[in-house]
Each structure stands twice: as C-alpha cells, then as structure tokens.
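Take this structure first; my questions come after.
For this depiction, one protein chain was excluded, whereas all remaining protein chains were kept in their positions.
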Amino acid sequence: MDTSTPHPAHALAQARFEPGDPGWAAKVRESFQRQQVMALLGAELAEVGPGRCEIRLPYREQLTQQHGYFHAGIISTIVDSAGGYAGFSLMPAGAGVLTVEYKLNLLAPGDGDLLIAVGEVVKPGKNLVIARGDVWVRKQERLIHCAVMQQTLMTMHGREDK
Amino acid sequence: MDTSTPHPAHALAQARFEPGDPGWAAKVRESFQRQQVMALLGAELAEVGPGRCEIRLPYREQLTQQHGYFHAGIISTIVDSAGGYAGFSLMPAGAGVLTVEYKLNLLAPGDGDLLIAVGEVVKPGKNLVIARGDVWVRKQERLIHCAVMQQTLMTMHGREDK
Amino acid sequence: MDTSTPHPAHALAQARFEPGDPGWAAKVRESFQRQQVMALLGAELAEVGPGRCEIRLPYREQLTQQHGYFHAGIISTIVDSAGGYAGFSLMPAGAGVLTVEYKLNLLAPGDGDLLIAVGEVVKPGKNLVIARGDVWVRKQERLIHCAVMQQTLMTMHGREDK
Partner (left out) sequence: MDTSTPHPAHALAQARFEPGDPGWAAKVRESFQRQQVMALLGAELAEVGPGRCEIRLPYREQLTQQHGYFHAGIISTIVDSAGGYAGFSLMPAGAGVLTVEYKLNLLAPGDGDLLIAVGEVVKPGKNLVIARGDVWVRKQERLIHCAVMQQTLMTMHGREDK
C-alpha cells in the first residue's frame, strides 16, 4: 500500500464552488417562488449558498401518510428541490435546471414538527451536476436524520426559467 | 452459448402473485384513504390488483414547478404510493408497509392534464418486496411515458396500519 | 375517472427504436471486444438488437463473494454493460457511450452456473438515454430472476471509441 497518497478526505475538503452567474442568489429565490407546489405544501427556502440549499417545511396533517407522519413523497419533494437549487446556484446565466433522476433512502419515519432538507453539490459538471441531500425531522427539539438522497441534474443552457 | 436455456422472458411471464391476506383489496383502499396527502393533491386510487396498483392525479396549478408542469416531487409521491400499495396488496394480514428506498428517472416533463402512475411488484420476499413503477402524463389524449421507478419496500409484520 | 384514456400498456407496446447508425451491430461488437474486463471475467456478448443487449457469464470460483455465489459487483458489471450497449446500439455514428449512473436491486443470491444480463432502452433521448436491466441466474436448468437495474447513459457526440 502506498502510504504517500494523501487521504481522500483532504481532497474533499478542498472542494469550493464558484457560482457561474453573479445574480445566482436572486435567481434561486425567484425560481423557488414560481414552484407553486412549495406554497401548497408550505415549504420555505431557508438558506441558499453556492452549491448548497436548505428548505424547511412545518408539519401539517394534510402532508401525512397513513400513520400520521410526513409522507415519503413530501420528503422527496423538498429534498429534490433542495438538491436542484444547490445545483442551479452554480449554473451560468440564462440556464435552467432539470432533475434527471434521484434516489432516496428513508432512514426513520418523518415523525416530528418540522422537516429540514439540505442539498449539496458534489460535482458541478458543464452539463450534468451531481448532488447529495439529507433530511432531518425535528421532534421535541431533537433532530433525527430521516432521509439521504443522491441526484443527477442537467443544465439546460439557454433555457432560462420563464 | 447454451441454446437449450429457456429465454428469460418466459421466466417473467410465469410470474403470478398470490395475496397473503383475503381482505387485501379493502385493506389497500382503506390505507389509501388514510394518506391525507393524497386528498391534498387530489390523487385517486384508480385500480388495485394482486401486486399491482394504479393512481391517477389530475392537473392543478398548485402542483407545479417553475415551468408550470407537474413537479417531480408530485410525480414521485404518487408513484411511490403506487409501488407501496402494489407491495402491500401481497402482504399478510396484520402487516404494515414501509418504503425503504426508491430511485426515480424523469423521462419527459410532466406536461399534461393527468398523471397515471402504475406500480408493479417484481419480487415479493417475506420481509423485503421489490417493485417497479412507471408514470405517464396525458396530453391531448396522448400518453407520454414521463418517469420510471425502482423501489424497495419492507413488510412490517404485526404493525398494522392504525 | 376518464375511461376513454387508452391504457398505458398500449403506449409501451408501441415503443420501437431505430438505430442512429447503420453500422450499429458491428460497432457494438467491436466496443465489447475492447472491454478487457469482459475477457478477464469470461463474459460473452450473446445478442444485440436495436435498444437491446444480452450478456452471458459462466460461473467460475474466481467471480465469487464470501458465500461462493457470483459477487454483486460482477452482476452489476455485466448488467451495466448490457444496458450501456443497449443504449449505444441506438446512438449516431461517431458517438461514444458513458454510464452516468445506475441503481441495482439484488433479488436473490447469484447461486447458479450461468448469469444472463439483459439491458433494454426505455427512453432514447438525444443526449441522455434511460435503460432498464434484468439479470437471471441459471440453476439446474431453472432461471432465477436475481437483479433489476435502472440506468442513465450519456451520448458522447463526436467522441467515438478509439
């Protein structure tokens, strides 16, 4: 085994992302406002940075599955959007974002009063962007890690939102 | 190459599933009624058979992403449920169903007036059940294949819904 | 429920794929020959059609995991290639193929004397191609469905193999 190889964790720590559009923050917020489903669910864009996005969603009975917990589809809706906007924040001006695919593992029931979904870019390519997501559910002030996601996004060059 | 081997398609065609509970059809419909998010979205349980389930969802502006099409999260919500109920229809009495994970590929924008999600069991195990899903969007009487899903479900023995 | 809507299965049955390159069959076989790992494993390209590819791999002890069955990674290696060549068969002349991602569910142990992996295109896009895969293991003349896959491929325009 070659012990001179730097440890992979060092490589990761060097990851820094540059937005491709100076107006990235406003662009993300405007696009989020146009997703009418976010208003229907009651989701809020809590935070957005270059390659990172956090969405929060307070509990309502209307968002539940048969046991009264947040429905898996609702969890996936907000984490898909969190990953999508993490990617969109890095894309060039005039481009739109599209989810190609994602995979979601549910780690614990969505049993609590608030969902927090965080999306983070792993690899920003020119056309394809790969992101990971995590979801926590808050129950009695404790955060429970309830889902992990892995996602592929596509940059739609020259196809701006609206 | 051994030409005496029967073709795989023959093996698939022999797949037949036996429900593990004589009350499977009513059980699925009752559980669907308890998923409040289905009422919020306006989704209907169109059809259920042993190892198969179809859910339909008419278009509403409130279900859209930034381009006015069905949001990917909404597509995933109904196909996750279609797969889950396909699996639940085969589970023994007294058991509940849980989504462990799923992966969704979006093939075309959800641009149309009706979504049709079909879930089908591929492999019904004692504890884990594997399902596939397909979603079509109807536009001007034409059906467009807009998503494919692959999913792992868990049988929660002795943990009946409600 | 609108009963005039044609059933989704009819839409699927109409799927027919046209190769984008008249030399598709030779192109696939030549590319397969260049995958040296296929020779290391002992895999054979059993059949290729427009949007479809079948790869077979006889059992050898060297391909096993800790219980003496085909290793999951070996199953994934041949089904990834089967899906990749299913997609490649439809791509235009001068293009290469790249796997963007895939997801594999293992349905049963790879316990038998032959693996048969089939890849089939679901949606051939200009840049992205979506495929599904199935793997069977043959044991005492019976075929056991042992894995299902869902995959995203990319057309590398103007980047021909070698």
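Chains: A, B and C, in written order; residue numbering restarts at 1 for each.
Quick note on the criterion: a residue touches a chain if its C-beta (ideal position, glycine included) is under 8 Å from a C-beta of that chain, and two chains touch if they have at least 3 such contacts.
On a predicted model such as this, the values are computed, not experimentally measured, just so you know.
Within the set C:Arg56, C:Lys103 or C:Arg138, the residue that contacts the chain not displayed is C:Lys103. Checked against the full complex, the one of B:Glu54, B:Asp80 or B:Glu101 touching the unshown chain is B:Glu101. Annotation for chain A: contacts to the undisplayed chain at residues 1-2, 5-6, 8, 10-12, 44, 46, 56, 103, 105, 107-108, 114, 116, 118, 122-123, 130, 132, 134, 136, 138, 141, 143-145, 148-150, 152. For chain C, the list of residues touching the undisplayed chain reads 31-32, 34-37, 39-40, 61-67, 71-74, 76-78, 80-81, 96, 98-106, 161-162. The chain not displayed touches chain B at residues 100-101, 103, 127-128, 152, 154.
FYI, only the chains that are shown with their structure count from here on.
A rotation of 180 degrees, rounded to the nearest 5, superposes the Cα atoms of chain A on chain B.
Chain C has its Cα centroid 30 Å from the Cα centroid of chain A. Separating the centre of chain B from that of chain C, both taken as means of CA atoms, is a distance of 24 Å. With touch defined as above, residues shared between interfaces to two or more other chains in chain B number as follows: 103, 105.
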